[in-house]
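And now, chain A:
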Amino acid sequence: MTGLVADSAALARKDLLLELRARETLPAMLLFVVTALVVFHFALPADVSDRAAGGLLWVAIVFTALLGLTRAFVAEREQGLLDALVLTPCDRAAIWIGKALAVLAFLVAAEIVALPAYALFFTDLDAAAIAGVALADLGICSVGTLVAAMAVAGRARELLLPLLFLPLAIPIVVGGVGATVGDDPAKSLAFLALYDAIFAILCFASFEYVVTE
Partner candidate 1 sequence: MSTGEKYLAAAYLVVFGAVLLYLVIISLKVTRLERDLAELTELARRQRAPGG
Partner candidate 2 sequence: MLSCAAAVLVLLGLGLALLWAPEDADQGISQKIFYVHVPVALTAYAGFGWAAWKALRLLWTGDERYDLESYTAVHIGTIFGVLTLVTGSIWAKVSWGVWWSWSERQLVLFLILFLFYSAYFMLRYSLDPGPRRQRSSAVYALFGVVLIPISFLAIRLAEDLIHPVVFTREGPQMSDSMFATFCVCLAGMLALAAALYRVELTGKRIDERIRELRELLATEPARQPVLTEVRS
């Protein structure tokens, strides 16, 4: 078990260091999410409720996450490193955990900018909303990383990833919006936790089959 944790941490650190040096993905995600929020302001009619704006926050989050996920395996693919990665003497699941952690880090970093921006442009977010974002992030990153690994092996991977990811993200959006603008946030948060638990287990168990030949 300690091997798994150490390997995952090492892999995550590698991705974060690469990003720190290259500075490609994170700035793009930050800019994208703020731009998206501005577009949403113009997309919403004037008399729209706070609830509609809350919904759009989640659209912004999901699509920003997609941006990060699309870049998740790009480095490995461009340099043919995916096979080398799979050959490393570690549990395949460590690759998934490490990658998911890295994507999570990017997503959280983007949200650190996005959520205050949202509060500035639209309305305040309460604790339930933040908790919802946190839980949703876990789900997005675990499922998204697995699906990104599937897509990266094929042609038209940038097109394939959103198609594979979005139907799975629908429950996350429902939970997130419920936590943000719903009347009973606790229910939504419980649902998000359920989603996270179930899909994390599923991804953990099945990642190996997705990346090995």
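A few remarks follow.
One rule holds in what follows: contacts are C-beta pairs under 8 Å (C-beta built on N, C-alpha and C of every residue); 3 or more make two chains touch, one makes a residue touch a chain; residues count from 1.
The candidates came about this way: all candidates are chains of the complex that A comes from, given by their letters.
Computed from a prediction, not measured in an experiment: that's the story for all the values here.
Set chain A beside the options 1 or 2, and in this complex the one it touches turns out to be 2. If you check the complex, the residues on chain A that touch candidate 2 are 51, 146, 150-151, 153-157, 159-160, 163-164, 166-168, 170-171, 174-175, 177-178, 181-184, 187-188, 191, 194-195, 198-199, 202, 206, 209-210, 212-213.
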